[in-house]
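This is the structure, below, for whatever I ask next.
Every protein chain except one is present and positioned as in the full complex.
Note that the chains are named A and B in the order they appear, and that numbering of residues resets to 1 at the start of each chain.
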Amino acid sequence: MTVMKSETKSITREKAKWMYEKMCEIRQFEDKVHEIFSKGVLPGFVHLYAGEEAVAVGICAHLDEKDYITSTHRGHGHCIAKGCDLNGMMAEIYGKATGLCKGKGGSMHIADVEKGMLGANGIVGGGFPLAVGAALTAKLKKTGAVAVCFFGDGANNHGTFHEGINLAAIWKLPVIFVAENNGYGEATPFEYASSCKNIADRAAAYNIPGEIVDGKDVVAVYEAAGRAIIRARNGEGPTLIECKTYRNYGHFEGDAQKYKTAEEKEKHAKELDAISKFRNYVLSKQLVTEKELEEIEGKVIEAVKNAVEFAEQSPFPQAEDLLKDVYVSYE
Amino acid sequence: MTRKISFSQAINEAMKLAMRKDENVILLGEDVAGGAAVDHLQDDEAWGGVMGVTKGLVQEFGRDRVLDTPIAEAGYIGASVTAAATGLRPIAELMFNDFIGSCLDEVMNQAAKLRYMFGGKAKVPLTIRTMHGAGFRAAAQHSQSLYALFTHIPGLKVVVPSTPADAKGLLLSSIFDDDPVIFFEDKTLYNMKGEVEEGFYTIPIGKADIKRKGSDLTIVAIGKQVHTALKAADMLVEKGLETEVIDPRSLSPLDEDTILSSVAKTGRLIVIDEANPRCSVATDISALVADKGFDYLDAPIKMITAPHCPVPFTPVLEDLYLPTPEKVLHAVAEMIGDESFVAV
Partner (left out) sequence: MPAEIIMPKLGMSMEEGTVVEWLKKKGDPVKKGESVVIISSEKIENEIEAPEDGVLLEILAEQDETVPVGKAIGYIGQTNENVERSQSTTTIKQANQETATSVETMKPIEIDMKRQKPRVSPAARKLALEAGIDLNSISGSGPNGRITRADIQKAIQAKRSDSGFQLKRKPEIATMEQKPMNQTGVTVKAITGMRKVIATRMFTSLQQSAQLSIHMRADVTELLEIQKKARANLIDEQDVKLTITDFIAQATILALLNHKQMNSIYQDEHIHIYDSIHLGIAVALENGLMVPVISHAEKLSIREISRKIKDLSLRAKEGKLESEEMKGSTFTITSLGAYGVEFFTPVLNPPEVGILGVGTVTDTPVFVGEIVQRRSLLPLSLTFDHRVIDGAPASKFLSTIKDYLEKPYKMLV
């Protein structure tokens, strides 16, 4: 394991504003979905990302549309950080025709391939080889793109973890494997399910850098990601970054979360909250003013409110859509 | 003595009885106990499976026999195969049947084949319980009904119950069967209640159940679709048709005799299978009747299945995806040529 020291790299004022906005969007979006879901309005089930905003935002702050990400069943945050349209996302969760996947995928499968968002995923561990494939395209086509594989601690025991990372390592592919270690795979603690102390420790087995960062600190994530991305774009191969984080809600909406203690929930929601931490950071560094932050917060509330309205007013798909897009060509 | 309990409770009860009866029976899977190694967690607070089906088992049997696994299906399903072959009688839970992609080799090439490849010198008394079925708004990777995939593979037995009573008796048979059994549980049936005998009983695998007697039309329906068939049968009474509803209960082995005898009587067959249509159990049963019961047929066989597409997320499309009693009436109208049948 290589633990890299955090070098303070200045975040620009504009970047800071973007990061704050995206973190707020994720939080606001997820809180809203939580609220609507509890009313029984939404079909199916949802897995919420609130609490882990710093990871998606800190990583995606380096990416543009040519770069790829693969995601998990807990994918809303990744989508927002990668620039997916809130209206389209919310409409998808509602199962509407205007959704990013035309209502066919739902919460667990939101994707926007044009934006490099290769999909949330219903299969744990599904993302490893998918990110490797996208990186192979980037390498062979020399696009300069990188692929980020977000995965949970639950997935790090899955066979595809080994196969995917090993492949990326031997081919020196531009992949950043980002573990979001929120402490629980479903209801099972990380410590029980994994034989390693840290997921990043496993990087040693593939002879690639493995870095542990505070996943509640968006600046730390941003800096670690920066190093990994430089390495990736330079053709030096993949990096494994483990972000220690926490999910504020349960595994899915409706999970009673008895495996958590009240204290830990309280601590993460208040004292360790990633958004408050970053807010204090930008104010103390005088990157953004209080007024600007409030403007952002207001704008985000409005945007999410609009997204819900958009989703609710959108039509459902038509019957004939059932058999569309099974194939590219039916010839 | 019978009492009304849910499909989910019936399955839970079967596992409890099996584990009491034989200490070699163990249960393993993702969060089947839940919250492993969480000190503060009381056992009754543990999940007991993502749907709570295995709730309470860890309290009685402890964490040595109710094992939470990492999310590593190839690992624990594969381990169950040889645990079974070497003396245990595992119940392995594959949370959603869609996850078979992560461990198909262990099921298809190991569990199914050990006995045959080893010249009968091994047995694999393994039961894999798994959730299937659409209608839960769970989208394409959590809603499939993949029993045809397993029915295709010799060496595996495939059980798909439709009622709480059947679920209990068939699960007990599966657990004490010396061959690997894939036991399908429709997630939308878990809350369905029905009369279930108390205590230990088994229902033989390979014996279909006639869920309703009739003389004019045979409907063979799989799993939850048995209830679609029963609803349709009620509606068909008004049209003067008495429908026989057959629940095969196990797809491998398949009770061919019951199906063929029924069609011999009624001359008409509809198969309802919510899985995708190509190379499906619906086509298999239709082929069986076309082959061995051709002279019984008084009308073309009709299959009511999902269309050839993945399960859509949005409720409006998922509802179209699934078989319905109205679709059955439509098929009957086509079979007997009575336009008045078609529900307006």
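Rule of thumb we're sticking to: a residue touches a chain if its C-beta (ideal position, glycine included) is under 8 Å from a C-beta of that chain, and two chains touch if they have at least 3 such contacts.
Fair warning: this is a prediction, and the values are worked out from it, not measured in the lab.
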Write out, one label after another, the shown chains that touch the chain missing from the document. B
Considering the complete complex, of B:A122, B:M192, B:I210 or B:A299, the missing chain is touched by B:A299
Across the whole complex, list the residues on subunit B that are touched by the chain not included here. 267, 294-299, 334-337
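We adopt the following convention: only the chains that are shown with their structure count from here on.
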Centroid spacing, where centroids are CA-atom means, of subunit A and subunit B in whole angstrom: 36
If you look only at subunit B, which of its residues touch subunit A in the complex? 30-31, 34-38, 40-42, 45-47, 50, 68-72, 74-75, 98-99, 101-102, 136-142, 307-310, 312-317, 320-321
Given the complex with subunit B, which residues does subunit A contribute to the contact? 43-45, 95-96, 99, 101, 103-106, 108-109, 121-125, 154-155, 157-160, 185-189, 191-194, 256, 258-259, 261, 316-317, 319, 321-323, 326
